[in-house]
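The complex appears here without one of its protein chains, the remainder shown in place.
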Amino acid sequence: MLSFSLRRTLLAIPLLLGVATLVFFVLSLAPGDAASIYLRPGMTPETLEHIRRSMGLDDPLLIRYGRWLLAFLQGDFGYSHFYQMPVRDRILAALPNTLILASGALFFAFLIGILVGVLQAVKEGSFLDSVLSGVTLFFYSMPSFWLALMLILFFSLSAMKLWNWPFSFPVSGIQSPGADLLAPWDQFRDRIHHLVLPTLTLTLILAGGVARYVRTSMLDVIRQDYIRTARAKGLPETRVIMKHGLRNGLIPVVTLFGVYFPFLLSGTVLIEYVFAWPGMGQLMVESILRKDLPVVLAGTFLFGGMVVLGNLLADLLYGVVDPRIRQSDG
Amino acid sequence: MSLLEIQKLRTHIRTAGDDARAVDGVDLLLEEGESVGLVGESGSGKTLLALSILGLLPEGGGAILPGSSIRFRGEELVGMGGKRLREIRGGEVAMIFQEPMTSLNPVFSVGNQILEAVELHRPLNRDAAKEEMLRLLGEVGIPDPEARAGDYPHQLSGGMRQRAMIAMALAGEPSLLLADEPTTALDVTVEAQILQLLKRVQARMGMGLLLISHDLNVVSRVCDRILILYGGKVVEAGPTQKILDAPIHPYTRGLMGSRLSFDDRRRTLRPIPGEVPEATDWPRGCRFHPRCPEVMDRCRREEPRLLPGTERKGAVEVQGGAPGGGRDVRCWLLAGEEGGA
Amino acid sequence: MRRSLSLLSLVALSITACVGESGDGPGAGLGDTFCGPALARVDSFMATFAGEEPTGGRYGGMVVVGTVADMHGMSPRAAGDVGSAQHQQFVNLMTLIEADESFDPMPYLATSWEVSEDRTELTFRLREDVYWHDGELTTAQDVAFTYLTVINPASEYPNPGFFQHYLPGEEGVEVVDSFTVKFHFQPHADILESWRGLAILPHHLLGDVPTEELSTHPYGAVCPVGNGPFRFVSRAPGESWTFQANPAFPEALGGRPYLDRYVYRVIPTQTTLLAELITKGVDVYVQMLPNHAATAREETGLTVLSFPYPAIFFVAWNSRVPELSDVRVRRALTLGTNRRQIIEGVQGGEAVLLNSGVPPVHWAFDPSLGDSLPYDPEQARSLLIAAGWVDRDEDGIRENLDGEPLVIELIYNQNRERQQVGEIMRVQLRDIGVELRPRVMEFGAYMSQITSEERDFEGAFVTFETGFRLDDRDLFHSDAVDGLWAFAGIMDPELDRYLDTLQLIPDRVEALPVWRAYQNRLLQLQPYTFLYSALRRDGVNERLQDVVMDPRGDWATIRQWWIAPQDRKTP
Partner (left out) sequence: MGRRAGFLLPGLPQLLRGRVLGGGFALFLWLGLLTLAVTRFDRVRGALLGDLDDWIALLTLAMVLGGVWLWSFRAGRRSMVTGRGSGEGSPGALGQGWRAFRRNRMALLGLGTICLFYLAMLLTPFLAPFEPEFREAYEVGGDMTRRLAAPSSVHLMGTDEFSQDILSRILYGSRISLTIGLLAVGISVTLGTFLGAIAGYWGGLVDTAIMRLVDMVMAFPRLVLLIVIVALFPTTIFIVIVALAFTQWPSTARMVRGEILALKEREFCEAARALGFSRGRILFRHLLPNALGPLIVVATLGIGNTIVLEAGLSFLGLGVQAGTPSWGSMVSDGRDYLMDAWWVATFPGFAIVLAVLAFNLVGDGLRDALDPRQSEGARR
């Protein structure tokens, strides 16, 4: 089981290289000269030539590809011409921001999603179930950027101007400017404050999906014989659901986690854009638009890596929650 | 005061259309230490009856109708809820189910699941509870309890799983055990072992036992008395031996005919024709009449009452003892005696 | 296998990176060996001012400026981006001279300058009290180094045209003494403007760096060490730049700026930026959308500063294309476009109609020119008929004799303003029987199409930020017709003559008639349909005092900005 997962993961590395190669050629062959982005009125052709050279665009495509591949395999992701720093540094600056945002959102999404899903399954067919179904489907159907804009309107602008709330949530960035001068505790609070709206947006959208999934899975579980057994044992209902039901209901949800895990990096693209969250999503979009090829390639590889990692994680988690699988590798 | 006294139990299942009258006025009496068998084809309402006792009807699916009464040692169980009901469940009244594979939670070890029941119903500390759990495993005949306790249900054989189920049921030291088709999913040799086990623990612990099965054979090996259920109603009830020796109701006779037994090889297998109708759509008159080989006009019109059965009208010889010899039958074939009420 | 491990390790590394500052990983490379020591020296130099700094009164507080795009930094190549250029000029670095409110040159790093009689020599005398933030003095050596660097195309400096008439290489510059530097060149009308834009670089830090490596050197974007009023503190790429007041800034230039801290923040969505301005998360919203300005004006505590800016917006018609080679067609396109209405609709009326590339802030701007080609669809139609374009099949679009419809494709990169103008022009030109097809392109592809030799386009939206020195030779001169910037591709001897002459007349009074003639000639030729020069709008929180914004730029007066003590946020 584990060895199977590991082998699959190792097999994924050439796969990811293949993906990055694809991106390399798509970006390189797309119309327009990447260097011409840096053209400014009054610039001379000689300068353009130098820009092209320093971006490594003066060589034939295949040589460029070979050079990129060689460096890439050695862990050198190249140089971001737009940000004027090594890609590695640029990505290392963006990655933690995205991870913090997305992992928080994933945590809350699964927490809320599981609670709501279980509640719905327990109260199946009730008014509460219908209402919650409607609400989760509503958020599930909503474009994330749209929700983000609405939340800004409600929780920041209206909260402050119309409703006179004592505080409003910051609408952009990961911390207030000058937060480095604050006491550590206030710095922490400031960061949490900034996390509220983006996390809420992501959470609402993700939680809808999780809840729908959990509800289905729990409905299936609740009808199982062992739930009846647990009740016949005299266990209190909460314990029946939360121990015997949930533990089984979560097994398929683990797959969902495998699907959502790559979200840690890529799923936040639009939300980062709206909330000016300096993370991977924003970096990728800007780099694609600026044809900052090395950043796009490294990012792609990383994103793909997350998908592979997500699958591996789902496999491992499957083993943790389902003894039938854990034991099958003997 | 009887251990279990069921009166006029009516349990209906809600469906999109008419309610299904799955259990429709059953009376049952079970004394301390007595073992009673409940026999009927699938769809006769026997499982639902057992579930009704512990209030385990599927949520939103089934309901016990007003006027029904289930008394356990005089305590009314119908409408009971909360803590007391949970104390009774698994404590004073335990239940084992048909499919040990699906009835055991696949993600917890069997030891864990038994331990849970022990801790719930017995005032033991953790170590003592563990001790007790291992003892129970040994009691139900699982070899090497220490090792097996850590096993998950899927790692055990069918027989072992059912033993574990029984151990779990015994954890609360119940005075009544409801066994719903405990051997159906098992092969014949294992079935015999499990029945023996049930019999042994019942005797040792002095429990009352309600054994539910579609197989008259199985029940007759364990039980003192037998109730035959058809269409949610008792059609014949009486001491095991009497029913085996002289079945009166055509349905009982049908069941006897369709059973396969080792000790009675002379008989050929004669299954009852047709199927149990939907519980939403019982036929008028006697519920068995569409399948009855001895159907009469009256059967189609009127529903028979449950009467003390002594003899059979017609060609069949009358067996058994004195009138009212502890046997009740619901059939118009007996109507002659009553004078056609 | 070892290699793939190094790939995987990136993920692991990144997770731990939340704790430590980025840049201390092994991959930081040069950034580590250069930046670490450089910033340490800055810190220790600044520490010597502890306690001596002026406090109280106007001193103190932090200001946050929000923009939609990150800036490139302080390297010469970054000067192509307006935000970076302004930070080089006004914030982190210094230029030799400044402009005052009326755009006359003013001493800055240079105390005085002198132009030789024959206009071939320019001598700067530098201040002797300007320190780089790491404690080194700024000297003539730095100026000479900067000049030599930027005239080398390898530096990727975007405006080498400034120094085209200078003697090549080392012949052009002469270090007279530590604080005197002299330049040699061919005579030219505008001598000083180049030096208002070019920020001086530290020779002691970058002197050893090969010029071609300068554009990738960490100095520019990771750890710039300047000599301007604010010193660099930190940068979170894609997020913010943080600067701190420079206590060593010369007293004669105003000394230490009032603000303690200045933060440049990146917020890519303008709606979010407006929300931040309203909720007081940022103090300045640079380059507001017109309707955002209207919203902000209604808020209490906010002002919107709008000021003319030397930027021009036009449609370049490629006259190499047969349909557009006819001046009557180009003229009809301009006449058929209701530009006043476009200004009203797209810029909320806050723009000046143009009929030449001379922006309103330039001294040679002729306000009367704006009325020269008023919206006149009637005249446009007759011009088109005269040019042989008649709607022969009555589908609303004109055709020529061969039956080819008058369809013109207009390309532009993704940008809200351009999209809006393109849509409006389409509606308006349809009225005179021309089908305009606006087409959005990715920026790189768009730039390639308008600058490459093929010139595979018909019409293109272009915006130029011009500065105060105008030299249109690369746009319209016959000699430059194959150059990058000759979008229109027109060749006109009369225009050439004006363009050549203009570069040689230093006296404005003398030059003005030539400028007039040049602009009139453009009007006749219509290589472009000039649209407008929009006002720039910045939303400013009123707690920020003495903010003046004018054509010099958004940050030109940052040294005087101050915040009253009660308005300062408690950091």
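Every chain is named by a letter (A, B and C) in the order it is written, and numbering of its residues begins at 1.
Basically, contacts are C-beta pairs under 8 Å (C-beta built on N, C-alpha and C of every residue); 3 or more make two chains touch, one makes a residue touch a chain.
These numbers come from a predicted model, not from an experiment.
S.K.: Of the residues listed, A:Leu69, A:Ala179, A:Leu200 or A:Val285, which one is in contact with the missing chain?
M.R.: Among A:Leu69, A:Ala179, A:Leu200 or A:Val285, only A:Val285 touches the chain that is not shown.
S.K.: Which residue from A:Met142, A:Leu181 or A:Leu200 sits in contact with the chain not drawn here?
M.R.: Only one listed residue reaches the unshown chain, and that is A:Met142.
S.K.: Using the touch definition from the top, which of A:Pro41, A:Gly245 or A:Pro262 touches the missing chain?
M.R.: A:Pro262
S.K.: Take the complete complex as the reference. Which residues in subunit A touch the chain that isn't displayed?
M.R.: 12, 15-16, 18-19, 22-23, 26-27, 30-32, 130, 133, 137-138, 140-146, 149, 153, 157, 212, 216, 219-220, 223, 262, 265-267, 269-270, 273, 284-285, 288-289, 291, 296, 299-300, 303-304, 307-308
S.K.: Would you write out the residues of subunit C that touch the absent chain, in ascending order?
M.R.: 269-271, 274-275, 278, 289, 291-292, 294-295, 338, 341, 344-345, 377, 414, 416, 419-420, 422-424, 426-428, 431, 438-442, 445
One rule holds in what follows: only the chains that are shown with their structure count from here on.
S.K.: By the document's touch definition, which label belongs to this structure's chain graph: line, ring, star, complete, or other?
M.R.: line
S.K.: From subunit A, which chain is the farthest off, judged by mean CA positions?
M.R.: Chain B.
S.K.: Express in whole angstrom the distance between the two chain centres, defined as the mean CA positions of subunit A and subunit B.
M.R.: Measuring from centre to centre gives 54 Å for this pair.
S.K.: Of all the residues in subunit C, which ones touch at least 2 other chains?
M.R.: none
S.K.: Could you check subunit A for residues that touch two or more other chains and list them?
M.R.: Counting only residues that touch two or more other chains, subunit A contributes none.
S.K.: Mind listing the subunit B positions that touch subunit A in their complex?
M.R.: 51, 54, 56, 58-60, 86-91, 94-95, 97, 99, 102-109, 116-117, 120-121, 152, 154-155, 165, 168, 172
S.K.: Looking at the complex, which residues from subunit C come into contact with subunit A?
M.R.: Within the complex, subunit C contacts subunit A at residues 3-4, 6-11, 13-15, 17-18, 22-23, 25, 27-29, 31, 62, 64, 70, 72-73, 75, 77-78, 80, 153-162, 212, 215-216, 218, 220-222, 234, 236-240, 242, 261, 263, 265-269, 271-273, 275-276, 278-279, 281, 441-449, 451-452, 464-466, 471, 474, 483-485, 569, 571.
S.K.: Under the definition above, what is the set of subunit A residues touching subunit C in their complex?
M.R.: Residues 10, 13, 30-34, 36-51, 53-54, 73-75, 79, 81-86, 88-96, 99-100, 149, 152, 156-157, 160-161, 168, 170-174, 176-182, 273-276, 278, 282-283, 286, 289-291, 301-302, 305-306, 309 of subunit A touch subunit C in their complex.
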